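A single protein chain has been omitted from the complex, and every remaining protein chain is retained in its original position.
Letters A, B, C, D and E mark the chains as written, and numbering starts fresh at 1 in each.
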Amino acid sequence: MIKDEVKNALKETIKEWETKSPKRIYLTIDKKHLLQTAKLFFSDLSMRLSTITGIDNEQNFELIYHFSCDKSGEIFNIRVFLEKNNPEIDSLTKLFRASDWVEREINEMLGVRFIGHPNLTHLLLDNDWPKDSYPLRKDYTNE
Amino acid sequence: MDFRKNLFFDPLSQLIGILIVFFTVIIFIYSLGFIKTKKIQYYIWFFLTALSSLGVAFSSNLILIVIFWGFLGLALFQLINLYSESNSIIASVAKKTFIIVGGSDGFLLFGFLLYTYLTTNTSIQGNLLIINDGLSLLAFICIVIGCFAKAGCMPFHTWVPEAAEHASIPVVAYLPASLDKLLGIYLLVRVVKDAFILDDIAKIILLVAGSLTIICAVMMALIQHNIKKLLGYHAVSQVGYMVLGIASGTPLGLAAGLFHMVNHAIYKSCLFLSVGNIEKRAGTTDLSQLGGLAKYMPLTFITTLIASFSISGIPPLNGFVSKWMIYQSLINFMNSTASFYLKFIIAISLVLALIGSGLTLASFLKLNSGVFLGNSKKETKEVGPLLLFAPIILSLLCVIFGIFAQATILKFIFKSVGILSGTYSYQLTFTTILIVLGFIFGLIISAVIKKKISVSNSFVGGEESDPDEEVKADDFYNSFKEIGIFKVIYAMAEKKIFDIYEMGKRISSLFITFLRYLHNGILSTYLAWCLIGMIGLFFYFFK
Amino acid sequence: MGLKEKILTKSLWVFHASIGSCNNCDIEILDCITPRFDIERFGIQLIGSIRHADAILVTGSLNRKALKRFKKVYAQAPKPCFVIAVGTCPCSRHMFKDSYNTVAALDEVIPVDVYIPGCPPKPEAMITGIVKLIDKINRR
Amino acid sequence: MSKRKIVPIGPYHPLQEEPEFFKLIVEGERVVDLEVDIGYNHRGIEKLAEAKHWDQITFLVERICGICSTSHPFAYCLAVEDLLKIDIPERAHYIRMIIDELQRLHSHLLWLGLAGHFIGYNTIWMWAWKAREPILDMFELISGNRQNYAMMKIGGVRRDMKKEDYQVLRKTIKELYPTLQLFQKAIEDDPVIQTRTKGVGILKKEDALSIAVVGPTARASGVNIDVRRDDPYAFYDKLHWSVITCREGDIYAKVIVRILEMFESCSLIEQCLDKIPDGAIEAEVRDIPPGEGIGRVEAPRGECIHYIRSDGTNRPIRHKIRAPSFVNVASNLVTVPGYTISDAAITLAAVDPCYCCTERSAVFLKTGEKILTGDDLIKLSIQKTENLKKDYGL
Amino acid sequence: MLTYLIIFPEFVFAFIVGAMGWWLERKLTARFQYRVGPPWYQSFIDIAKLFTKETLMPRNASKWLFILSPIIAFSSTTIFSLAILQSYFMHNSFTIDVIVLLYLLIVPSLCIIIGSFASNNPLALVGATREIKLMLAYEFVFIVSLVIIIIKSGGSIKLNGIIAAQQATHAHIASLSGIIASILGLFYLQAKLGIVPFDAAEAEQEIMGGTMIEYSGSLLGFFRATKLLLYGSLPLLLILLFGQFPHSRAWQKFLTIPAEYIIIILLVAVIKNINPRLRIKEILNFFWFFLFPVGIVGIILALRGM
Partner (left out) sequence: MKRLFIDLDKCDACPECVVKCSYIYHPQNNGITSLRELATFSLICHHCEEAPCVNSCYHKALSRDDKGIIKRARFLCTGCKTCSIACPFGVIFADFLKFFDSKCDYCISRNNQSCIPTCLYTALEIKDIDTDDIAQGIYLVSDILAIKSNKKWFLDDTVLYKKKK
């Protein structure tokens, strides 16, 4: 079972483990373990990164890395919390290219900095989009 | 020694003499504006060239010709080598040129000796040699090699592009582009007309050499990135047409070859001189670093455009007329022969000649678009009148000799090859009148629907293109290198496998290494060789 | 109605510009060319370069990034050049009105001649719209 | 320093219906690198969704993309149902599947036509789109719309299928088989199409895994994934069908995968029609409790994944959409370089890109009183343009 | 001089023929694709409309080249079509030869290339370079075809000579080498007119109309008119070169020529509709390494009198 493999491999790094639906598994880890976890998922368990969801919570930012396991049809969601003032996290571009555009998008939409991303520029928004204005943050207002 | 017997003064020699004087004057004027250093040496060799050329043109004695011919080679070497101290490539190019031209002089001399041996006469005048055995053919081939090397026909062409790339512009325009062609082709015409009666094999040799020269040189020109080298390859390619014209051996063919030679000298010097202007202003002749000069150098642009259309044979310019005559003579030649193989070779030569014309056009489009159109790299201005005079005169001649060929130059040419009257040339007046009418018609239409042409940004899909991003036409020619069999041929050409000089160098170095291997300095080896040799001799003598 | 207009209406070359659409109107525009609707029988052609355009079919709610480019493209069109707003998005910005990335309605930016609402408008509706445009040209 | 040699494609380019901007960095006809600039279609749908009612979002996500306009609502409904943990009636599942597969048919035919158009083969385009029209008629029959079917609803489907329609649908599908076989034969036999597509735009398997491409793009590269089989939603696990994969990864493989998938879709629709039971078409949903849910479906272009989070009100607090094209378009960065400009057109189109996905993001007539002549009209519009130019400093 | 002025408007005839030919081709294409297709007057209307439109010029274009090249293209094509029609109507009063025609035919392509180079647009540049390669590709093949014709006509390069040679014996197409030459000629026609599969230079989906991208209004109109003239006169040239059947009566001739024209347009439409656009490299490969050797075989056959 892939679930057990994940549990065995990660052990202490998992802060929280919940199975919301049979095939939707949410696990919370600390952001410093992200690279290691992603590596485990991609290289050892040959999952693929479906996408990354960035959420602006009240006190912090929340990133959910949706890893999809095509053998069992499960989605492993790695939940990482970032502090509000200085949202920074390791980029996964070193491991696979799939995270390239997603990270760029989250960067411009939420203002999360991805350390080690080669080209953290605007993807969807115009280049003259005002600085420090992030549309997906909850405090963003039109005009 | 009878003075008269050793000199020609027939219309052909007169024509060549006039042309030599004309080009000397034109390029002298250009040199006044262009040459700034080492003036004295330059002009000494320059006029020595002119004099010895005249000598070749007017002498009928073989020895005299060889002497003047040799002087020409020396002058060429000196002129190319003039500015070599700053650049060792120029020196090596000069050396290569000298070896090829001088080496071919040896063949020429040998050919003349054979000719003299066969006809028991040292003068061309009045000595027709019928090619009917190996020896006379050999004599012919040796003389032809001399002419080819001078004119730059394949396979003795390799010095032309390299000299064109590295030597200074007036030198290139003067020697490889005009005088060497004039003389080489003159000698060929002279030999074909007055010295030999060609048989089929000789004609086939000329046809094959001519058509191969056309197609191979133009294919090489197509992929060049340096304008001067590109022009150099064209200087080679055009020789093929002249040789094709001469190959037929008929008066019309000779006239066509001569006329093409004249035209080639005109437009090719015009092109080289215009390129000299470009080099003077832009400082480079690399296509990838040029662009947008039409705005700043309109006159140079027009002269280049006319000359390049002329070389590509666009009617009604002069290049078209002479090419047409060559095709006509080939077709006549084909009709008059009975041999199937000769017919086939003529047909293929005709095809290749027509194709070469298209390829020429393509490579000149590359040149014109790359240099004059597109985004300009830096601001510059038109060159002075001294430098513009020669190209303008030459490009005017391109037009005049095109439209009024019959009335002007062709008269002399026909006279020189012995055609007294006839309508061999195509009457371009009809086409010209129609073209003018068509053009007027177009202008009338555009005047009737006269609308202000408004200016707007160019449309590339809405996005502005960055100033540091561009597309250049010359890159797209590289795809010729990637098609089918050309891939191999171009790769071989880049390794200089077709270059006789380089191959000779390689073979001789191989030979030398073999000799070195033998000369290992061990006495017993030498002894063994001596023994083997002695045994060999022994068997030979006492068998 | 002059001859010029008559000629123009018989040979209307349209350029298709999507300025932030959902693809539906775009497909339906292409559908107009395909066998069932075939607007070529009216002389209408879809062309590639704005320089040849007589009319621009605009689809989509005006996106902030597309806005600047689209204005440039419109300025590059030879006049007379008509603008046809295809779909509800360019007519009224539809449900993307409140988005941070759609800035203005189309007719605030360039003059629009015909509006074809619908999400997406059926090809029949588009043909009707173009016919209305032709009527409009003729009436002037 | 020599300048970069760029051939721009876009943003307003007939290659694709949507605006997008590619910079092909070329050496002659050969493309050596590619820069992608997207965002001309970005409409901020994720943000808009946060201000919309749960039920409205089904319509909003429908307008993410017009071609896969049922996949997005489907995935969204699955996400909400995942959050709600409810079961929906069987009949609703079957209707959803029928719509989904019909849409796959229509989308693949559309792509096939456009691919033909992009390689200059307009006959294929016309024929494919002609074959597509009956499917659109079916949509019109079932949902009343040619596009944007609005069939999905949280907890079921919005409209029922009439019994009489089964036969019509069955007949249409039956008539589609020979057409599809025609296309298959035409493409497998035509040497010219093969020279244009074989060995062009190859996406290697390891690249495919690294970029995490999905759908036919991945399956053509030998990555055997299909959400319908791996994480079965609706009743895909109860029907008999197979996942089509090819190993080559070139455009030809992508064409073949899509064509063969159409046969599977036809068979799936027929099976659905055989098995569809009577009964309710929707389950009652009264409130959306706080929580989060993920739904994914296999859209025609690949896996489409929606993540929603609710706080218990009638709007989501986060709605993340990952459309298949978002990852597939990124694969162009690998596939386009190394081939020629001519190949770039078809390669860019081969992933069946949908930039609106990627970026989630009665005729009125103004009757003028004044009668203007044609010249006035020209003057007027020139004047308008001048004003515009002045305004924007052009 | 007066004669020239009198015969000059004959190109209008070629224009009308071309317009109808183009319409026929579009109509046939439409019928292939289950469509209705444009009405018969569409080609005229298109041209007329272009002349009423505003003409735009890109800012950093070379002004004179940009404006002159369409006009020169048009006028050179009028001469070409004139020459063709002249040799149809008056056999002996007129001399023009195929080599001049060959060079005249290069001029329109040349003008298109120069014009698109002058428009200073990257996409036009790509189109122009493709047009150059295309030109090389098809001209080669046409040259071979012409040489076959010249050989078969007993060395006559004048158009009336070629007609006479055919009417004396049999049409060139009625022999083996003639068939090869006419196939080459047909492919030449297809490529010269820029029709799929040889429309890489104007590939709309790749480079947005390529060479024509910056042309608008009356300048584009001139290019269109050029194309119409070519549509009219190129098939007529092919008929002249290959399909002059020896007829005893004039009415037979007046029936065969339109029939042959329609057959040629039909073949063009068929080739157009069963092929995708070829890459420029494939076009070169096809013309140079397939058709060219075939043409050489044709030359051998023609020399052998077959």
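To be clear about the criterion, a contact is a pair of C-beta atoms (placed from the backbone, for glycine too) under 8 Å apart; a residue touches a chain by one contact, two chains touch by 3 or more.
Computed from a prediction, not measured in an experiment: that's the story for all the values here.
Asks: Among D:154, D:173 or D:323, which residue is in touch with the absent chain?
Replies: D:154
Asks: Check each of D:55, D:188 or D:206 against the chain that is not shown and name the one that touches it.
Replies: D:55
Asks: So one chain is hidden, and I want to know which residue out of D:288, D:308, D:327 or D:341 touches that hidden chain in the complete assembly.
Replies: Spelled out, the listed residue whose C-beta touches the missing chain is D:288.
Asks: Identify the residues of chain D touching the omitted chain, counting contacts across the whole complex.
Replies: The missing chain touches chain D at positions 50-51, 53-55, 154, 285-288, 311-315, 317.
By our rule, only the chains that are shown with their structure count from here on.
Asks: Considering C-E alongside B-E, which chain pair is linked by more C-beta pairs in contact?
Replies: So, comparing the two chain pairs, more contacts are at B-E.
Asks: Select the chain at the greatest separation from chain A, using centres from the mean of Cα atoms.
Replies: Of all chains, B has its centre farthest from that of chain A.
Asks: From the mean C-alpha coordinate of chain A to that of chain D, what's the distance rounded to whole Å?
Replies: Once rounded, the distance between the two centres reads 25 Å.
Asks: Report the inter-centroid distance (CA atoms only) between chain A and chain C in whole Å.
Replies: 41
Asks: Which positions in chain E are in touch with at least two other chains?
Replies: Expected reply: 33-35, 52, 54-56, 122-123, 126, 204-205, 208, 213-214, 217, 280-281.
Asks: Give me the residue numbers in chain D that touch at least two other chains, ranges are fine.
Replies: Within chain D, residues 6-8, 11-14, 19, 29, 39, 42, 44, 47, 126, 130, 340, 361, 374, 378, 382, 394 contact more than one other chain.
Asks: Provide the residue numbers of chain A that touch chain C in the complex, in ascending order.
Replies: Within the complex, chain A contacts chain C at residues 124-126, 129, 135, 140, 142.
Asks: In the complex, go through chain D and note every residue touching chain C.
Replies: That would be residues 11-14, 17-19, 39-45, 47-48, 51, 59-60, 63-67, 69, 110, 113-114, 125-126, 129-130, 133, 146-148, 354, 356, 361-368, 371-378, 381-382, 384-385, 388-389, 392, 394 of chain D.
Asks: Where on chain D does chain A make contact in their complex?
Replies: My answer: residues 38-39, 42, 44, 46-47, 82, 85, 207, 209-212, 224-225, 227, 230-232, 291-294, 296, 303, 305, 307, 309, 317-318, 320, 322, 326-327, 330, 333, 359, 361.
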